[in-house]
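Missing here: one protein chain of the complex. Every other protein chain is in place.
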Amino acid sequence: MLSKNVQIFLSCDSEYEESRIVVFGAPFDSTTSFRPGTRFASAVMRSESYGIETYSPYQDLDLEDARVFDGGDLELCFGSPEKALADIEDFTRKILQDGKKPFMIGGEHLVSLGTVRAVAEKYPDLHIVHFDAHTDLRDDYLGARLSHATVMRRIWDIVGDGRIYQFGIRSGMREEFQWARKHTYLHKYDFKTLEEAVSVLKDKPVYFTIDLDVLDPGMFPGTGTPEAGGETIHALRQAIAKVCGLNVVGCDLVELSPHYDMSGASTAVALHAWRELLLSLEKPFIEGPALV
Amino acid sequence: MLSKNVQIFLSCDSEYEESRIVVFGAPFDSTTSFRPGTRFASAVMRSESYGIETYSPYQDLDLEDARVFDGGDLELCFGSPEKALADIEDFTRKILQDGKKPFMIGGEHLVSLGTVRAVAEKYPDLHIVHFDAHTDLRDDYLGARLSHATVMRRIWDIVGDGRIYQFGIRSGMREEFQWARKHTYLHKYDFKTLEEAVSVLKDKPVYFTIDLDVLDPGMFPGTGTPEAGGETIHALRQAIAKVCGLNVVGCDLVELSPHYDMSGASTAVALHAWRELLLSLEKPFIEGPALV
Amino acid sequence: MLSKNVQIFLSCDSEYEESRIVVFGAPFDSTTSFRPGTRFASAVMRSESYGIETYSPYQDLDLEDARVFDGGDLELCFGSPEKALADIEDFTRKILQDGKKPFMIGGEHLVSLGTVRAVAEKYPDLHIVHFDAHTDLRDDYLGARLSHATVMRRIWDIVGDGRIYQFGIRSGMREEFQWARKHTYLHKYDFKTLEEAVSVLKDKPVYFTIDLDVLDPGMFPGTGTPEAGGETIHALRQAIAKVCGLNVVGCDLVELSPHYDMSGASTAVALHAWRELLLSLEKPFIEGPALV
Amino acid sequence: MLSKNVQIFLSCDSEYEESRIVVFGAPFDSTTSFRPGTRFASAVMRSESYGIETYSPYQDLDLEDARVFDGGDLELCFGSPEKALADIEDFTRKILQDGKKPFMIGGEHLVSLGTVRAVAEKYPDLHIVHFDAHTDLRDDYLGARLSHATVMRRIWDIVGDGRIYQFGIRSGMREEFQWARKHTYLHKYDFKTLEEAVSVLKDKPVYFTIDLDVLDPGMFPGTGTPEAGGETIHALRQAIAKVCGLNVVGCDLVELSPHYDMSGASTAVALHAWRELLLSLEKPFIEGPALV
Amino acid sequence: MLSKNVQIFLSCDSEYEESRIVVFGAPFDSTTSFRPGTRFASAVMRSESYGIETYSPYQDLDLEDARVFDGGDLELCFGSPEKALADIEDFTRKILQDGKKPFMIGGEHLVSLGTVRAVAEKYPDLHIVHFDAHTDLRDDYLGARLSHATVMRRIWDIVGDGRIYQFGIRSGMREEFQWARKHTYLHKYDFKTLEEAVSVLKDKPVYFTIDLDVLDPGMFPGTGTPEAGGETIHALRQAIAKVCGLNVVGCDLVELSPHYDMSGASTAVALHAWRELLLSLEKPFIEGPALV
Partner (left out) sequence: MLSKNVQIFLSCDSEYEESRIVVFGAPFDSTTSFRPGTRFASAVMRSESYGIETYSPYQDLDLEDARVFDGGDLELCFGSPEKALADIEDFTRKILQDGKKPFMIGGEHLVSLGTVRAVAEKYPDLHIVHFDAHTDLRDDYLGARLSHATVMRRIWDIVGDGRIYQFGIRSGMREEFQWARKHTYLHKYDFKTLEEAVSVLKDKPVYFTIDLDVLDPGMFPGTGTPEAGGETIHALRQAIAKVCGLNVVGCDLVELSPHYDMSGASTAVALHAWRELLLSLEKPFIEGPALV
């Protein structure tokens, strides 16, 4: 008999029971006001993942030694953000209940609210590390409280003051920057103070959300709201490594928009970040004796 | 002093008060499940309208003799279909109250529900002529009752049995085709029985909604849900002329998706339909003595 | 526990054992001399298949009633046509041994040689129905005997004179047209004499190979060697229905090249042909009582 | 010693002295007001010509039997239409003096004025057959008298009343259509009265100018000013054959714009027209005994 | 009554009379010899400007506090550079006469000659700061004296020796670099000596022209003549700030070519430069008490 040739993310072929991390896609972009298309990111990344190697010379680690399950893409309701977020939250809760870490691929940034709801329920002391070009701190956007432009504000509703650490921010309303001074730790443009933040966050459970538009659009054009003046992939990779020294209990990569990535180069960059982040999370288990 | 160079649809430069038709855009595509992008249609059509002539050799009429006001594009809330529909409805109601006809450019097909709500309020005996590749008759789609895939069902909620005349339909669930047998007049694939329908509809107020994917995607690729096997622009132009012999009290052109129209040819086709439809509506006023 | 979200062709979710047809991809285009890219066709068609409906109003049949297994995409060796063909042949032989029909998605046209080798082994009296813009009858091409441009000649090596029926042909060397007069039945440009051929082929086992460039490139640009002057999708659909009245024991759809189909419209056309062909093959089993 | 691998149009490898036709490119589009890019047409057509066959099954003739010289692409001054036209005129005059026929590839339509100036000098009784979507009869365009939109008017300045036969026209100002009634023979939309025109033109020297936007943009998107409602390539091929029964003393193919032809399909259509036109012109010399 | 929804550059909604700066587009690219398309820049930038924020965290200034009028796009004659330049000159003169600063969006670089003619008339001691990849110092180009490749030479005709300061230059003929040694200040590749130039230019009226191809094409592909080896947007932003410490009496941003910016990232970079430049010019008026 012939077996099914199933497409999963590169090397994410562990059985669910034995996996430590569950990668899944959240293809949703209904509130995107400018240029939609992040809904295509997880499917394209899954397919293009076969264009990179499983081995990272940077970390001398191999995805083949990691235990990752590909949970596929959620089927989310377009046109109803609340319904879509509920589905993401439920899916994440199940992963956490089974003692695994969620690793979500967006979709627009709003999807992070779904995972954070579930993660904060399990980890009441949750802190957020947030890489982005945009503040995402509006209280509402064109009348909507659930929007890519309000997602960090909604997360603040859950975790409260002093729990959100933002890096790379270079775009927002004046009022958002002012609001951030009182309620979040916001570092503009780059990752220069990341190490200090990391030392403060030691021993805290951390949710790590990366909006890929933190990268400079000149080098990462494949996103819907390009904002000039960002970081390089080199800097991002190093920053990821630093954050992964913390107790990261969940994470996501959002806002890749494949239709604006004609060449596939931005998808390759996103996959590079994905592999390095995944290996950083699995590092303690790969190097030392098996802990699970 | 310098005057503002304002961009409006080609030759739609009448003052609001003296206009008979108001063209406006409804840039909304939040419920689009497959490939978004119709939100860009009205802005692209407005800009590209300068690539066609005001004069139609087919009708020997000129847009310069028509009285059309360009109402611009509505600013609609992404992520909340109900809110967007309410804004469209309000805008349409205002146009109708002022004794003018609404001519909306979508956007996804759901936007037609907004205009129909206002038009049916003014014309209780309203009938619908619907050109499309798809039935759009689902009762819900992935749990949502407001969706591009349910729009004709929602319009049926308003106008009821025997009021909707569908042409060109070639895609839908088996159940939708079965449902249509009892509740709408559905002609598959083309416009062959259009003349009979027109004779039945004589003297009725008609809302005319054209989903441009009724055209064959080989010749009209610029749409989000291409469905093989459609009609030519020649057939569409002739069909438009026939419908405009009726008392058309409002109309729309929806589902052009400019990002899938790399060459601009689909936009040119959409503008051809737009000009011919506009001139057909204005024909009685242009040829005879002014009636308003 | 979470189940895997596996992506398969729309509605091809039968278990292998109970299936009657096996759809699979042959992503190979190494001998393509002009513009490569057909290797991407099966993956893109699988993914985009969710953009069409399972129900065909043309045949009043539904894919949900068919018994089709998706065998995924073969992993073929680029740079070695002989090795790739051997893998296709082996895969096809297994399908035939298990009493099922192979339905292959190319790839370049050369892949048909792999399936025909296996099918002709089981059905020594095999005849070929071939839709194409090109003769494909060269004996060698730039020194290579295995090439997209020689595939029908290689198939003739197997089945011999009078067994190949070619339709839609409008491009080739003068010598190929001359050669065809003696060795194949070649009908130029369209399908006009198809019915006569069908009556001749009654009771013969038939392999049906459709090179999608038989369609006019104006309406089907998504192919690597566009040749002006072809047929419409309407004509192709009707021709498919006629051929499927015969005893079709295997078939393929080849030469869709997604990178030249920016809008997705050609992929939609290919999927339209795929669904109609699949339903035509399953028609006897769906309508009457189950025969297997 | 190694020889140069020179790229010329497919099979246009006759020496200049023995050639009967000279194909050359006029890469100029400076006056294009809407979307530039026809400057790239001749280079792209030359390169892509290797994607079609030299043999035409339609005429049973082969380019290998024709005597055509590829004169390459002229280097024309951008920003100065008068200078560019003078260079085209000089080049054409040389070809005519040497007893050969010019076959120009545009470029925007204005380039035809350059060839016609030289051809009309040699053939004072010159008549024009003009295939186009647009009238091109304005007297000036945004203040410029030399423009793609005025080219037929400027040619009329040379040849005068009753000498220009226009077919396929479906776009222009009302005033242009009115002007045409008195000064040219203008047939709208298609080629239906072409045969009558041909019988009138018997024995006249004819310059044949084909603006490829005469084709429907749904099937031929690769042009800068797409105008819905045109003809098919089948109709164009048949019309070309009819015109070539006349004494065609020069010709051109203009307005292919490769950047709007992402798939290459429009270029393939243009090359189809190019080959059929070239073979039609050479037909008398190929079929009978050599006449030169 | 409904009001017109007019599209203007983001936040450039001051009335003409009260404005200090007039932004306007000069959509002209007729002399572009390589790849045209800069004609689309101003319209695309205007439309995409809504994708950036009005607030600059870099300067802690907001466009909402600036007084800018959007003069729209000039309608320029294609095919006649002299006519187009005259229209630009006239428009600029009007702005200057009304005591405002011109801020032009090209178009190809030649358009700068139009503004400089008017600005130099008002400020006889005018100096030029020129950012570019190319020298633009040819005396003629393919016979034309008015060309994108000659524009700085033509400006030198007006302002004379020692008045032009060029930065970022990395492409030109050997003769141009040699000529520059005697007639302009030319700094190759980057902005390293900009500060010294700024100190020299203190108290002089300066026209500031930025050809966006000064940026590295790897990070700014959206231009017609990409020249490897340029600067980053970070460096450009800092350089802009330095130049705006001078008395800038007019400026332009030229050579964005949107059709080569599939992702929109280059347009976002151009808008970033546009906002920072605009805010730098307005800085003295925003921060201190109103001076006008």
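First chain written, first letter: the chains are A, B, C, D and E, and each begins at residue 1.
What we mean here is this: a residue touches a chain if its C-beta (ideal position, glycine included) is under 8 Å from a C-beta of that chain, and two chains touch if they have at least 3 such contacts.
Note that the coordinates shown come from a computational prediction; the quantities given were computed from them, not determined experimentally.
Asks: Shown chains touched by the missing chain?
Replies: A, C, D, E
Asks: Have a look at A:158, A:219, A:241 or A:286 and name the one touching the chain we're not showing.
Replies: A:219
Asks: What residue numbers in chain E mark contact with the hidden partner chain?
Replies: 34-35, 169-174, 177, 188, 216-222, 225-229, 260-262
Asks: Residues of chain C in contact with the chain that isn't shown?
Replies: Chain C touches the missing chain through residues 29-33, 36-37, 39, 75, 77-81, 83, 142-144, 146-147, 259.
Asks: List every residue of chain A that touches the chain not included in the displayed model.
Replies: 50-55, 57-58, 60, 62, 215-216, 218-220, 232-234, 237, 262-266, 268-269, 271-273
Rule of thumb we're sticking to: only the chains that are shown with their structure count from here on.
Asks: Which chains contact both chain A and chain D?
Replies: B, C, E
Asks: When you check chain E against every other chain, which residues touch at least two of them?
Replies: Residues of chain E touching two or more partner chains: there are none.
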